[in-house]
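Just one protein chain is left out here, and the rest sit where they should.
Every chain is named by a letter (A and B) in the order it is written, and numbering of its residues begins at 1.
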């Protein structure tokens, strides 16, 4: 167990099995030193967090959803590194989508995505500090509140 | 005609002329080994597929729209490779947007984008397997149902 696995354990986080491809796309692609992780939704097994800002999703629920996305992203990164988190050089970029109505309180969108950003920094420290966008969408796949993709530099 | 052109022909697909820039952006940029293809909409010539999930777009119509986007992406990739599809090493990432209302059946969003994903794998085989996100937007440019961008590794 390397330092990152230990950190994940210390934080009380449990990584899911990385999801398998469900269609003609795959959970990640490695190109050169970059890992492109597919959009990871706020669902782990039967635990899905749905809802929509401005309707039936609180900021706290949204952040919990973003944490599920974060765990799914971490599981995919680990798989991309053949299990060795020590190869992660930098979380480069997150692209965050939250389900929201036009009437959502707009300060809530970045707060929700912080649920994922905070885990990246808690786990990887300065190497977890990333660029990102945080936007909204009227609907996301499979009744989830959050979908987040990632670009990661590995060595 | 190389193997990929043959495959495209065998699949009965006809690539459009790659669209020209219409403003101060361009259909693709090559940076190092990566081609960044601009968002390609579900419109080829006068054949545009519009509509919105949850309103007036069926999954089948959406998939047909995603196939138009796929053909436009393929045309741009070919142009970026100076006509030689043999230089394509990997379809790295697709970013898929579908017009949808908040009331859309959410399982339909990934199904729609599969219309593009499936063509990439039909044409390029394993090299066509890509990371992606599939989300929705309330409106897309020029009355189209689908917009998809791409990152492609070439050699």
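Everything below uses one rule, namely that a residue touches a chain if its C-beta (ideal position, glycine included) is under 8 Å from a C-beta of that chain, and two chains touch if they have at least 3 such contacts.
Values in this document were obtained by computation on a predicted structure and should not be read as measured data.
Across the interface with the omitted chain, chain B contributes residues 21-29, 31-32, 36-39, 52, 55, 95, 97, 99, 101-102, 137-144, 147, 149.
In the full complex, chain A makes contact with the omitted chain through residues 33-34, 53-54, 90, 92-94, 100-104, 106-107, 109-110, 114, 117-118, 120-121, 128-138, 151, 153.
We adopt the following convention: only the chains that are shown with their structure count from here on.
Superposition of chain A on chain B using C-alpha atoms only gives a rotation of 120 degrees, nearest 5.
Centroids built from CA atoms put chain B at 24 Å from chain A.
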